[in-house]
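Missing here is one protein chain; the remaining ones are kept as they sit in the complex.
A, B and C label the chains in the order they appear, each numbered from 1.
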Amino acid sequence: MAALLRGSGTALRRSRNHVRLATGSRSMASKTPVGGYPVIATDVFIQSGKELQDLGAQILDSPAEVADKADRIITMLPSSPNVIEAYTGASGILRKVKKGTLLIDSSTIDPSVSKEMALASEKMGAVFMDAPVSGGVGAASLANLTFMVGGPEEEFTAAKELLSCMGANVLYCGQVGAGQAAKICNNMLLAIGMIGTAETMNLGIRLGLDPKLLTQILNMSSGRCWSSDTYNPVPSVMEGVPSNNNYLGGFGTTLMAKDLGLAQNTATNTKTPIPLGSLAHQIYRTMCARGYANKDFSSVFQFLREEEGQ
Amino acid sequence: MAALLRGSGTALRRSRNHVRLATGSRSMASKTPVGGYPVIATDVFIQSGKELQDLGAQILDSPAEVADKADRIITMLPSSPNVIEAYTGASGILRKVKKGTLLIDSSTIDPSVSKEMALASEKMGAVFMDAPVSGGVGAASLANLTFMVGGPEEEFTAAKELLSCMGANVLYCGQVGAGQAAKICNNMLLAIGMIGTAETMNLGIRLGLDPKLLTQILNMSSGRCWSSDTYNPVPSVMEGVPSNNNYLGGFGTTLMAKDLGLAQNTATNTKTPIPLGSLAHQIYRTMCARGYANKDFSSVFQFLREEEGQ
Amino acid sequence: MAALLRGSGTALRRSRNHVRLATGSRSMASKTPVGGYPVIATDVFIQSGKELQDLGAQILDSPAEVADKADRIITMLPSSPNVIEAYTGASGILRKVKKGTLLIDSSTIDPSVSKEMALASEKMGAVFMDAPVSGGVGAASLANLTFMVGGPEEEFTAAKELLSCMGANVLYCGQVGAGQAAKICNNMLLAIGMIGTAETMNLGIRLGLDPKLLTQILNMSSGRCWSSDTYNPVPSVMEGVPSNNNYLGGFGTTLMAKDLGLAQNTATNTKTPIPLGSLAHQIYRTMCARGYANKDFSSVFQFLREEEGQ
Partner (left out) sequence: MAALLRGSGTALRRSRNHVRLATGSRSMASKTPVGGYPVIATDVFIQSGKELQDLGAQILDSPAEVADKADRIITMLPSSPNVIEAYTGASGILRKVKKGTLLIDSSTIDPSVSKEMALASEKMGAVFMDAPVSGGVGAASLANLTFMVGGPEEEFTAAKELLSCMGANVLYCGQVGAGQAAKICNNMLLAIGMIGTAETMNLGIRLGLDPKLLTQILNMSSGRCWSSDTYNPVPSVMEGVPSNNNYLGGFGTTLMAKDLGLAQNTATNTKTPIPLGSLAHQIYRTMCARGYANKDFSSVFQFLREEEGQ
């Protein structure tokens, strides 16, 4: 999951072995210049820029200006329209991008938008790759994120070198858009597994089972999944997860609803039936409508749980 | 999963350190007397009885007769009515059960029926425990099944001694019915994970991802689950699973639909919302109506997959 | 719908052209002796009995005593266990029922329980019919309810004569249990139509449509249904419906969840896939868990509606 990174944008520039991190917009993605490379950055939120500046980054006013100075740029933005603007807008990257620049977009967006950006970049002589990221706050601060990369295979080595500064796992997924596809698929299955785990734990508790014991049984049986063994949604079952902290932190319900919206859209466009994925989407949408928008997505356990006194 | 064991009934008798396996009904659960114990058995299918006889078991005509001779009895039957009949019917176990007999029912049934049987057994001075089993054909032939046991905690050691002959894992889950509850919960989450994995893999393929690569990515990310890493539903992704063998063998769609029916019933009775579990149930019901009844439950991938030429 | 009548039980006795209304249990079904017939009644809530007494009814202590004096008995109880007790319990109707007595159960319960009661009644020489009722508070006070009757066809005329005192529509549905089946089917489709209407109206409003105009368009098009044209869930669209009165009165979410539980159980038992009915059930279950238990079932509009400020 990418909670920390959402709503943020970064750009890295390598020049004679120096890479500069530059936020493309909004909030800050990574708190420190990574891998020892100097960083050029921009962010629509001035405060975020200042924080980066304190860490040694050079702050510029727009994506176009960053593109004028850097030949390795990483962007990380909240949604498709932001990406379109950051690349093709009036002060977007493609206005001043240099030939041969490597553009890596780590936003989670519709794969068809990634493909559009790749085409537009190609016309300017630049290479565009999509590289959405997975892993939460903890993973980010430990440079332990997973990047799922789509784009020309011959450029993957260069992308990997850069992304390895931030993530332990950098995976090549296929042509442009394949990184998005992999991310969307993973998060859809994650959402299904989480709601399924929440339902199952709630049912077990109502049938008289001890939640810790039930967790153990599931985890040594065929019900085992990441949501049961690593990120259990039931309070007091596991240490260090949002369910044990009033569902604060972690990966917000709104963000999960957004990613499931991408899954929904791509499934509709490809005429693929996703009955559980689609219902998971509706459940997270309903949760957003009922006050769970900013809680961790594992709070679906609380949403489904019978109220006290019933 | 318990595909091999469904529709079968076994009874074990211990007498001076000798335990005898006795099929309570229908088909045979285990092809050989286990743990070196002599076995007394009964089965409504004469042929099954004969096979056991060839293996050295003594075959009797009814559960009542087995109860007259054995003081450790294991039953394994297809559904609640069969269990009710085998215990409380005209020639049922409780007609001739001896005081102190340990009754272990390894059927997967409604926990409320397990509780009824326990009460009826208690009146006769016998101890009833529910111990549904998980694990498929392979696990059974390797004595590598998992038993989930409910009943009086002080009797668990005795039950475990017996069940350990057949299963590597014997887990104490709580009071009578808790074994059923754990089994039902596990299989509900399993069904959700399987359909979710099938949807996700299909979506990924339609988005252009290689299924083997997508499987790898999911398995190192938060989408990971038993259905993705151990029992993948996509042909040619994994060796030795039903998806690689035309969905033959394994755990049939009908059986999964039955277990989800138990989950549905217990959820309805306890007023627990199970949106995904309930939809999973309906999907397996629909598959049974469309010709998938006898295929492995991972064939949901095939059910959801776009037809050739579309 | 039968909001007013739930949790109540009535029994009518005809003797020399005199029919006596007798509550079988709990709360009162009908506030006045109907059709001019004298009434014998019983109710576990003493206060309900007193109210009937004030209206001229004779109050007895148990169903058995009513059965001793009446030869036409109507019961209306909250759920299957209550019906089983009222008929076959220690002081139940069948203890003292007279040969030839007509027993009409207007509870909404599992059809299989109706069949059991019919068999038990037949053994005592009495005739049992199931006759669940549809229509709400308004319909009840106007004797405008709909009864759906199952049982021997040759007894339908006698049942209709009695039930016509309370309901404008008395429909013969088939053998015993058929009344329950029809009621369960109707309410399942009602629940689906209501949630569907709520989703549709909410979507239309979010797309900028005026809710009154959208209602008109749906009602003259193929989206038309009872929930859109008679019981619209959106406040201020229609007069005299619960949505226009803070979802007070009407047919409670808990009761709808109960009826959908019956649909779920019968569908599971008959292996019938009901994907939307099943999801409707889960939505009403979730609403009960989130504070909507006592609101009218049309409050699903409010449940799905985006919160202010989002």
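The criterion applied here is as follows: a residue touches a chain if its C-beta (ideal position, glycine included) is under 8 Å from a C-beta of that chain, and two chains touch if they have at least 3 such contacts.
Every value quoted in this text rests on a predicted model; they were computed, and no experiment measured them.
Visitor: From the listed residues C:59, C:162, C:257 or C:280, report the one that touches the chain absent from this view.
Guide: C:280
Visitor: Of the residues C:48, C:121, C:228 or C:243, which one touches the chain left out of the display?
Guide: Touching the chain that is not displayed is residue C:228.
Visitor: Kindly note down the residues of chain A that lie in touch with the hidden chain.
Guide: Where chain A meets the chain not shown: residues 257, 261, 264-265, 267-268, 271-275, 278-279, 281-283, 285-286, 288-289.
Visitor: Could you please point out the chain C residues that touch the chain left off the display?
Guide: Spelled out for chain C, the touching residues are 1, 111, 134, 146, 148, 169, 171, 173-175, 177-178, 181-182, 184-190, 192-193, 195-197, 199-204, 206-210, 213-214, 216-218, 220-228, 230-231, 263, 266-267, 270-277, 279-280, 283, 304, 306, 310.
Visitor: In the full complex, which bits of chain B touch the chain not displayed? Write them out.
Guide: Residues of chain B in touch with the missing chain: 279, 286, 288-291, 293, 303-307, 310.
As a working rule, only the chains that are shown with their structure count from here on.
Visitor: Counting shared numbers against all numbers at the contact of chain B and chain C, is it over half, same, or under half, different?
Guide: Both copies, chain B as well as chain C, present the same residues to each other, with over half of the numbers appearing on both sides.
Visitor: Averaging only over C-alpha atoms, locate the centres of chain B and chain C and give their separation in whole Å.
Guide: 39
Visitor: With centres defined as the mean C-alpha position, give me the chain A-chain C separation in Å.
Guide: Once rounded, the distance between the two centres reads 50 Å.
Visitor: For chain B, jot down the residues that touch at least 2 other chains.
Guide: Each of 267, 271-275, 279, 283 in chain B touches at least two other chains.
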